[in-house]
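One protein chain omitted, others in place.
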Amino acid sequence: MSRFDIPANIVEQTRLAHSIFLLTVNAPAIMDSANPGQFCMLEVQDDNSRDPLLRRPLSIYKTGSNGKISFLYKEVGKGTRLLSKRRPGEIIRVLGPLGQGFRLIHDCPSILVGGGLGVASLLLLAQRIKQPHRLIVLIGAKNASEIPTIEDFSRLTRYLHIITEDGSLGQRGVITELLNQTLQKITDMAQIYTCGPWSMMKAVYHMARKRNIPCQVSLEAAMACGTGLCLGCAVPKSNSQGFLHVCQEGPVFDADQVHWG
Amino acid sequence: MSRFDIPANIVEQTRLAHSIFLLTVNAPAIMDSANPGQFCMLEVQDDNSRDPLLRRPLSIYKTGSNGKISFLYKEVGKGTRLLSKRRPGEIIRVLGPLGQGFRLIHDCPSILVGGGLGVASLLLLAQRIKQPHRLIVLIGAKNASEIPTIEDFSRLTRYLHIITEDGSLGQRGVITELLNQTLQKITDMAQIYTCGPWSMMKAVYHMARKRNIPCQVSLEAAMACGTGLCLGCAVPKSNSQGFLHVCQEGPVFDADQVHWG
Amino acid sequence: MINQKKTIPVCPDLSINIGTLRLKNPVLLASGTCGYGMELDGLLDLDKLGGIIIKGLSIRPRSGNPPPRLAETPCGLLNSIGLENIGIEVFIRDKLPCLRNIQTSLIVNILGNSVEEYFEMAKRLDREEGIEAIEVNISCPNVKAGGIAFGTDPEAAASVTHAVKKATGLPVIIKLTPNVTDITEVARKVASAGADAISLINTLLGMAIDIKFRRPALANVFGGLSGPAIKPIALRMVWQVVRAVDIPVIGIGGIITPDDALEFLMAGARAVQIGTATLIRPSTAEDLPAGIRDYMRANNIKNVENLRLPA
Partner (left out) sequence: MINQKKTIPVCPDLSINIGTLRLKNPVLLASGTCGYGMELDGLLDLDKLGGIIIKGLSIRPRSGNPPPRLAETPCGLLNSIGLENIGIEVFIRDKLPCLRNIQTSLIVNILGNSVEEYFEMAKRLDREEGIEAIEVNISCPNVKAGGIAFGTDPEAAASVTHAVKKATGLPVIIKLTPNVTDITEVARKVASAGADAISLINTLLGMAIDIKFRRPALANVFGGLSGPAIKPIALRMVWQVVRAVDIPVIGIGGIITPDDALEFLMAGARAVQIGTATLIRPSTAEDLPAGIRDYMRANNIKNVENLRLPA
């Protein structure tokens, strides 16, 4: 487990939609060891200021050539707002790659289910799937502007299905409908990988369990360290015996391990 | 007394020397009512961060055309460091003009004595002196790079004398020598206006008092509000009876009022 | 999430009561950070506020502590002004007449070094028109008890409350110091002694050191910590005291945005005071009533007291 805390040069900061940004930094060491589903902790703020105090966790969206890694993020509060104001040429400290990513299960269809910005942890996974002809990607969102990076996925699979609540892109409806349609067509064993809002992942997990399909989920929790030091990122275990720690044992878990409430 | 708290557009941010900057913002209302020796309180930081918490006081160095005002400042700590990173096009909140500036005394030679960045509060004064042929400007500094805006003064008077401790500009020595030379040549009544380090102003005052020349000093103190609300910017009165408040009764005082310690 | 309920929008009522005092909204300026009011001329429209609490007054003028009196800390401000003020008589003569014209409630903050001083001042203010309530700062040293602050000794706090209540018919707000083990103990004593309301918190005792000059940053060594840094502590104390006494609580500590104010109102505060934020941006308080109203409207909450969270 190699992790690096790097003062990284910002290479690109692009607004893709109203509040969605793609940030690319130069961090060769992190790039080299990044696995799908892992994340980094980013110092959003200048060193001369301690507010906000904590770094922000972001999934590794892309690894480019020449040591570049990209993050796909949404401006939701003051940390991401400050982050979005950082400009190319500025230095930003990035700690990663962190956590346990997805375990790649080959030899069966891979179904990736992303809700909104949940796609941020799925692209690297989609790229690493060994049998691209058995890669199915399902993406759901409120509207088209929430998922501005669809082409990144369409390049990787013919089986890309999109659904939006307002019908502005793909089908109209919610992602569980897509998953239902997909699962009805699947006859052999499969593996579901999902990332998105808690309630969506919960629904995905229940559908998977009904069909006995293993399901890996990528969880979020408020984090202070991202490295297992503080024990702050707890999520209840399914057996009600204590807690999982998202940054260290996760962020990816077998959905069975999690107490979904 | 009109004061304005304006979200001002940054027009220029120029590094004049290693740690000295000229910041120009667009703030017409403040420009219109600015008097020599007055200052502004600047929010150095983005609104999404509360550290540093306080604004920073800076003297109004220049008022330009089209509602522009400029500040000449030195990077000394985290506030000024953050300020120096703000770029043209960004918005910065500026509150001013604040305080009691210099009282202009006409009909006699005006001797302006500036130490280092103390010149920041003297340019506007030099411009407003009604009898430019009786304007004498003495500037002292450690070295030339501490006083990168000499031309602003040389444009206004023939009687500009410069002294640096290392001789890198003008004479070699300290400002009191210059003042001594000057005072020996002055026969009639005069008025001294000074701004610089405390110890320098103290020496200037003592020289002035010996010759019975009135002396106005521009003081600094740690400030929270700059508007008389907090009573934090206290400086002991000469009669040891309580305190002067730099932001409200000053920053310019008759040197006689101050307890020099 | 409450703000997704689709109901007929209410018109929120921002007015509140503190004892017999009625404020048009729950936003006040905190003592010591708004001078005597006039300093804010042109920078803040006082009329938009629920009230203003004047700089703490003592029986005689005080010149305060020597400088440096201020030090900035992470998200905080240390001050050791030393309660500099013009004294109650000069205030009544020079400041009060103008203050009578403002369209917001005027509350006077007092401080004393003995129970008698508090009594005298409250009695004196009771005679003057235009003052709507008295806020009592009990963070001051009790000279008779060897200089321990009244506010850190529940019995002494109760004595001050008693004395002030006896001296005046005006609503009496006791302002507590947070530098205690159990804030609810002091609050209960003060409530039983007849206080009409409690405001908290005053500043936390802190210090900073200037490592360049190798000396404490404040001439007085210790100072009071205020600003956003203390908000979590203030909020916790407000939450505790609201659940310990039956009188209204006014929350203070690090409030800058409407969201900050809402945190305190949800903790159960009846009103809030804005201190350090006014120093940084004089107009801060002006925007809070509208911000609070917007939130209440969006969440279909009719009046301020309904913001309070259960438990």
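Each chain gets a letter, A, B and C, in the order it is written, and its residues are counted from 1.
Assume a residue touches a chain if its C-beta (ideal position, glycine included) is under 8 Å from a C-beta of that chain, and two chains touch if they have at least 3 such contacts.
Source: prediction; values computed, not measured.
Taking the complete complex into account, the chain left out of view touches A, B, C. Remark: the omitted chain is touched by one listed residue; of C:Gly32, C:Gly254 or C:Pro282 this is C:Gly254.
Shown as candidates are A:Gly37, A:Pro52, A:Gly140 or A:Gly196; the residue that touches the absent chain is A:Pro52. From the set C:Ile107, C:Leu225, C:Leu288 or C:Val304, the residue in touch with the chain omitted from the display is C:Leu225, counting the whole complex. Residues of subunit A that touch the chain left out of the display are 1-3, 5, 43, 50-55, 93, 95, 221-225, 227-236, 241-243, 248. Contact between subunit B and the absent chain runs through residues 50-51. Annotation for subunit C: contacts to the undisplayed chain at residues 1-2, 73-76, 78, 152, 179-182, 204-209, 211-216, 221-222, 225, 227-233, 235-236, 239, 254, 259, 262-263, 266-267, 295, 299, 309.
Just so it is clear, only the chains that are shown with their structure count from here on.
Chains touching both subunit B and subunit C: A.
If you average the CA atoms of subunit B and of subunit C, the two centres end up 36 Å from each other.
Computed centre separation for the pair subunit A/subunit B is 54 angstrom, with centres defined by C-alpha atoms.
Per-chain Cα centroids separate subunit A from subunit C by 46 Å. Shared interface positions of subunit C, i.e. residues touching 2 or more other chains, are given as 74-75, 228. Chain contacts: subunit A has residues 50-51 touching two or more partner chains.
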